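One chain of protein is taken out of this complex; the other chains stay put.
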Amino acid sequence: MSKKDQKAAVNRRTFIKMGSGALVAVGSNWFLPKIVLGSDDEIRLGAMAALSGPVAPFGTEQANGIKLAVDLYNESGGINGRKIKLLQEDTESKKDVGFAVTRRLVERDKVHFLTGVCLSSIVLAIQPYIKEKKTIFVNSNSGNDILVKPPHCNRYYFKELISAWTITLAIQEPAKRIGKKWYFLADNYTHGKEIVDHAKRSLKSAVPDAEIVGEDFPNLGESNYAPYLTKIMAAQPDGLFIGVIGAGYVRSIKQARQMGLNCHIHTFCWFHDLAKAIGDGIVGSSTAALYMPDNPEVPRARKIADEYKKRFGHWPGTMAGEGFNGVECIFEAVKKAGTTDTEPVIETMESMEYTNTILSPSFRFRKADHQAIRALYTAEVTKDPTFTYGLKILRYQPHPTEYLTPESETGCESHMKP
Amino acid sequence: MKSATLPNVNGQKVRFSVYWWVPLLAVLAALPAVFSLSGFADYLNYVAVRIMILALYAMSFDIVYGYAGMFSLGHAAFLGGGAYVAGILTRQLGLDIQDTLPVLLAAALFGVVLGWVMGFLASRLASPLAVLLVTFAVAETLGLFVMADPLRITSADNGIPGIPRETLGWIIGIETEVGFYYVVLVILSLSYVALRAITRSPFGDALLAIRENRLRASFLGYRVTHYQIAAFMVSGLFGSLAGALTAFHEQSCSPEIFNFFVSGDAFIYTVLGGAGTLFGPLLGTTIMIVAQEVIGDIFHNWLFFLGLIYIGLIMFMPGGLYPLILARFTHDENSCMQDTAPRS
Partner (left out) sequence: MNITMLSLQTMNGLTIAAIYILLASGLTIVLGMQGIINTAHGFFYMLGAYIGFTLISRTGLGFWLCLPAAFAVCALLGAGLEASGIRTLTKWNRGHVHQVVLTLGFAIVGTEVVKFIWGTVPQSTSLPSILRGAMVIGPIVYPKYWLFVIGFSFSIMVALWIFFNWTGLGILVRSIDINREASETLGTNAPLLTTIIFGLGTGIAGVAGVLAGPILGVDPNMGFELLMVLFVVIILGGLGSLMGTIASGVLIGLIIAYGTMLLSGLAAKILVFGVMIVILIFRPSGLLGRGTAIE
C-alpha cells in the first residue's frame, strides 16, 4: 500500500463519521413507530408483497391492486368515516424477510389487518405468528391447499385465492372439445406437482377415456424448454397442460410455438402481462380465469380496471385483481361489522356473502377452514382491441366445490376456536 | 508484497484489550431491558438475535476466508444445511424430540461432515475461481435437492414451518424472545472464545502461513490440504450451528436459504468488519442488518444499496472497519489501511 493511500484513509475516517451521523438521523426515523406518525383514528392495513426477487412481477401487481383498493376507499370517504393507512412492506420473495416485516408491521406499527403475500413458504411461516398475535390476515395470492389444512389453518387466516384443486377444473371444458391425449408440463415444485395431480383427476372425471401421454417437471425458472418440447412433440398429444409460472410461462409457450408444436394449449391460470410477452402464440389457448377486467357479469370490474390503467399505466392482471379483492374482503366486513375489533370482524367475514366483487357476482369464505368459495371461469384467449389479448368465457361455475374437503371433515375445528 | 501484509490485528502486536469485553458483554446483556422500554420489545429482540446468529455465521466464514484464504461462494450450504437438519429432525421424521440441544449438536455434526466434503473438493483446486465455483456448486446442489425433495422430507418450496422451540438442555426455557436472546448470546460468546483459541493456536498460524504462501508452507512441511480441510470442518461446525439457530429463531426454514446471495452476505459481513479478525464479522453483521432494516423500511429497495455497498467496500475499504477502529484506539496509523483480507 502506498503512502498516498494511507493519507486517503484519514479522509475516509471523517467520511465514515459523517456517514454514521446520517445513519443515526435515518435510524431515528425507523425507530419511530408509524403509529406515532399517523393519527390514531386511522385504520392501519399492513400489506406484504414481493417487490423484488423472483416473484416480483406478481408481487408488484398485487401491491398495485392493494394500493388501488385502499385509495378508492379513502377517496370515497373512508370506512365508517375512518381513513385507511396503508403500510406496504417488501418481502423480497424471501421467507426470512417476509416473516421479519410481518413482525415489524404487527409489533411496531400495530396494524389492524394484514393482507398480501404470494409465496406459500412465507404464509406457512407467519401463520402461527398471526394466531399468537390474533391479527387477521387475508392472504390474496397463495393457491397452495396445504395452507387451509390442519395444523396450518387457523381462526385469523383467510385464504382469498381459489383452491389449487378447483382451478384445474378448467381443463374439463377444452378436454371435451379438443381430444383425449394430454401431456402435462409444470414446474418442479409443490404447487406445480399439485396442480398436475388434480388436473389429471379433473380430466379423467370429464373425459373418462382420456389418455395421459406424458408429464414433465422442468426446474423452476428453466431457460430452455426445447428438450421437453421435443419429447412432447414425439408423444403427439391433442392438448398440452402448462402449469409453469413466471418467465417460464413465457418461454415454454413461445418456444413451443416456435418449434412448431401446434396442439391445443391449456394454461393453468391467466397472466395478462406474460401473455403480451408471448405474443400471438397464446391466441386460441384455453385457461382458467380468476379475474377478468371486462367480466360481463360484473360491470364494476371494468370501471376499476380503467382506474387501475389510469394510475399504473397498464391493465390489471390476475394478481392485481386478487390483491384488490383481498382488501375489499377485509373492509366490506369492517363496514358491516361497524368496528375494527378482531372477533366481530372475523365473525362477519365468516358469515357474510360478498356480492358484486370485481372477480365474480358472489364470493364467500367458508366457516370451517376460511377458504374462499368463489367462481371459476374457463376461458379462451382471443385477440382484443383494448387489452391486446382478451378472454372469451367458455364456462362459468359459480361455486365449484367438487374437490374441496367437505366442511365437516376439514379437521380444522380445534384450530378455529378464538 | 504478500509477506508485508501479514496481519498484525489478529496476531500478537495489536490486541483488543480484555477490559473491553466486560463492558461490551454488560451492554449486550442489558439490551433486552433497554428494548423493553419501547413499545415493540419482542421485535427488537428478534432483530438482535438475528444479528447474533448471522454474526456467528459470518465468523465461521472468516475462518475459511480470512484465515485459510479460500473464497467460498457456497457458505450458505452450512447455514441452510444446519437449518434443514433442525427442521427435518424436529418436524419431518416423526421423532419426538422435545429439546433443542440434541438438534443443535446434530446440526454441528452435519456441518463438520459437509465441511469435510467441501474442504476435500476445495483443497484439491489451485485457483480461487475454481474454489469459488465448486463451493457454489455444492450449495446449489443441496438447494436443488431440497427443492426437488426426492426423499419427501424437505417439503420442497413450502419449507418446514412450525419448528418447536421450547427448552435447551431440558432446563433452560427459550420459548420467549428474551430467553432465546440470552441463550444465543451465550452460544455466540462461547463460539467466539473457541474460535479465537483455534485461530491463535499453532493451527491458526499454519492456516495464515498457507494463506500467505501455499507453496512455502508446504516446503515447511505443513500438509496443506489437511489444514484446508480442517478449516472447512471448523467453519462448517459453527456455520451449521448458526443455521440450526436460524431455524429455531424463525421457527421455520425454506429453500432460498441456499441462495448464493446468502453466501455473498457472509462475505460482505466479514469484509465490511475486517476479514481475518474474527471480531470484524460481528461488527460487519451488526451494521449490515441494521442498515437492511432501516433502508429496507424506508426505500423498499435493499438490493440496490447492497450493490453500492459491495462496490464502495471493495474500492474504498477492503481492510474493513475493525482495523480502522483499532488503529484509532492504538494510534497505530500503519494498521488503518492494512489489507488483512487475503490477496488472491
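Each chain gets a letter, A and B, in the order it is written, and its residues are counted from 1.
Heads up, the rule we're going with is that a residue touches a chain if its C-beta (ideal position, glycine included) is under 8 Å from a C-beta of that chain, and two chains touch if they have at least 3 such contacts.
Quick caveat: nothing in here was measured; it's all calculated off a predicted structure.
> Please pick, from B:206, B:306 or B:324, the residue that touches the omitted chain in the full complex.
B:306
> Check the options B:41, B:148, B:224 or B:290 and report the residue that touches the missing chain.
Here the residue in touch with the unshown chain is B:148.
> Among A:279, A:344, A:361 or A:411, which one touches the chain that has been omitted from the display?
A:279
> Which listed residue, B:35, B:78, B:110 or B:136, touches the chain dropped from view?
Only one listed residue reaches the unshown chain, and that is B:136.
> Spell out the interface residues on chain B facing the chain that's missing from view.
1, 71, 121, 124-130, 132-134, 136-137, 140-141, 144, 148, 260, 264, 267, 271, 301, 303-304, 306-311, 313-315, 318, 341-344
> What is the set of chain A residues that contact the non-displayed chain in the whole complex?
Chain A touches the missing chain through residues 1, 5, 52, 54, 56-57, 60, 188, 216-219, 221-224, 226-228, 230-231, 233-234, 246-247, 249-251, 254-255, 258-260, 273-274, 277-279.
Just so we're on the same page, only the chains that are shown with their structure count from here on.
> Find the geometric centre of each of chain A and chain B from their Cα atoms only, then give the gap between the two centres in Å, rounded to an integer.
About 35 Å separates the centre of chain A from that of chain B.
> In the complex formed with chain A, which residues of chain B make contact?
Residue list for chain B touching chain A: 38-40, 42-43, 46-47, 50, 144, 147-148, 155-159, 161-162, 246, 250-257, 290-291, 293-298, 300-303, 316-317, 321, 324, 328, 333-334, 336-339.
> Note which residues of chain A are touching chain B in the complex, please.
The contact residues of chain A facing chain B are 1, 5-6, 9, 12-13, 16, 23, 26-27, 29-31, 33, 51-52, 88-90, 92-97, 99-101, 103-104, 107-108, 110, 119-122, 124-125, 127-128, 144, 146, 151-152, 188-191, 219-220.
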